[in-house]
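The complex is shown incomplete by one protein chain, all other protein chains being positioned as in the whole.
What follows is chain A.
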Amino acid sequence: MNVVLAVKQYVTKMVDDSGQGMKVLLMDKETTSIVSMVYAQSEILQKEVYLFERIDSSARETMKHLKCVCFLRPTKENVDLLQQELRSPKYGLYFIYFSNVISRQDVKVLAEADDQEVVREVQEFYGDYVAVSPHLFSFNIVGHCQGNNWVTPALTRSVQGLTAVLLSLKKCPMIRFQNSSEMARRMADNVRQVISKEASLFDFRRTDVPPVLLILDRRDDPVTPLLNQWTYQAMVHELLEISNNRISLASVPGISKELKEVVLSAEHDEFYANNMYANFGEIGVNIKTLMEEFQKKSQGQSKVESIQDMKAFLENYPQFKKMSGTVSKHVTVVGELSRLVGAHNLLEVSETEQELVCQGDHSLALQKIRSLLANDNVRDIDKLRLVMLYALRFEKHSNNDVTGLADALAKKGVSEKLRRMVGAVVDYAGSRVRSSDLFGSKDAITFTKKFFKGLKGVENVYTQHNTLLQELLDQLIKGRLKEASYPYVGQAQLRDRPQDIIVFMIGGATYEEALAVHNMNKTIPGVRIVLGGTHIHNMKSFLDEITHATSGVSRHTSGRRW
């Protein structure tokens, strides 16, 4: 059930199977990010892969002494490009791997293009998704829908990606989907169709309890992507944006050249692996320990007097260098995070957000939001965040003052484009659209639960929020997920407690949800959960998503001016 390992094993196998000798890895845009997420360059270098080329690049030169390992998505363009490539091959031998099911017709076209007999292998290896963490994958699609409907290429890609996940993990699941979402239903049907069409591929050894695939729609929980985050990974993504494990620090004042772009990969960075789910406060402590350790080492390094010292220095040098890289990287990242937190009153903003979402005292919330909107240190995007959350939370409240807040935003010079988002988010995922009880006001049980939680007091005011996903998974594991709201595709139903769960979020998942899934994996015995989404969102990409979804669609709230 480890998606990182699954993709890595594929890449390892294709590189190993091509045998000894210098190799070039020929990829397309998407497979490049797929591979880069699981293999560090230095690591794949050890496997004699010395060049990385894009099949659509025109700057490639003929090098007949290289073996070419092609890892490509089975798209029309790729088949065309590959056909051209084979007619006048630039490399000595070709080992071709497609990341998904390819039609026989396309294989035939390629076979007829291979006049020079350079192709040794043509295979399908189903590494057709970006493996972010062992339990988290993404397809990097923004703008998956328009109005309430899939954009066709996005649907195709998502179904391909999700079936690839199933194939790479060797799971043939029972499928459940969110009944209120037409998109979830369509996707579930399409996945089912692929499974029955490729029945020979999905013919795995049956397990006692079949795995479950749960398909959800982001619209049921528009709140999570709007919140500020306080765990390392989620926070970095929210404030600095992680894209394929890379973050850009170019905007950090006084940054040195080699730190302009850094890689944060749990696979290759021990400190990050240990701290990606840690709270911001803990990281501060841990980074201090890391610093001290490093200082001790570097002091040890400084006195190179005797030959013995030199020997020791040389022996430790690679490790030392690696450590110094790690230290400076994390110190810079954490430093930048805390600068942003301080400069933009993020603590105060976050506290207000959390109270808004979790407690919902209208007048108190409104008062706090007003005062934060007046504060010049608070970033526009955070002001917008608050107003959007308010609009969602008190959509049906009788004294709701969204108009007043929107005016306040305008007065503070927040751009028209951003201000439009307040209305857009309600269109996208307002109470009219949502099926679940996101704020826990309808259901008596959740209401009392909340009440008691309020009595006990909260441990951390910045992390009160629990994702809806966590609650759904909890119900699913306990066998209490309502069948009316989350029906099965087909007749079969699961009677036992599910063990292997793959949950897919149409419209993108978040790192907060990834953390929740991680914790569930860690604490619930016998259950393994993998989370995926069309994208991994932060506030910014979520706004893009909403813009896409609502553009060109008549607004239900037309006539009102925000």
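Convention: contacts are C-beta pairs under 8 Å (C-beta built on N, C-alpha and C of every residue); 3 or more make two chains touch, one makes a residue touch a chain; residues count from 1.
The working rule: contacts and distances are computed from a predicted model.
Asker: When one chain of this assembly is omitted, its UniProt record names it as which of these: "Rabenosyn-5-like", "Dynactin subunit 4", "Bardet-Biedl syndrome 7 protein homolog" or "MMS19 nucleotide excision repair protein"?
Answerer: Record says "Rabenosyn-5-like".
Asker: One chain is left out of this view; which of A:85, A:114, A:353 or A:545 touches it in the full complex?
Answerer: Within the whole complex, the residue contacting the unshown chain is A:114.
Asker: Just to verify: which one of A:135, A:157 or A:465 makes contact with the chain not shown?
Answerer: A:135
Asker: Looking at A:15, A:55, A:145 or A:169, which residue reaches the missing chain?
Answerer: Residue touching the chain left out of view: A:169.
Asker: Which residues does chain A use to touch the chain missing from this display?
Answerer: 1-2, 5-6, 9-10, 13, 20, 22, 42, 45-46, 48, 50-51, 59-61, 63-66, 92, 101-102, 104, 107-108, 110-112, 114-117, 119-127, 133-135, 167-170, 201, 204, 266, 273, 311, 314-315, 317-318, 518, 520-528
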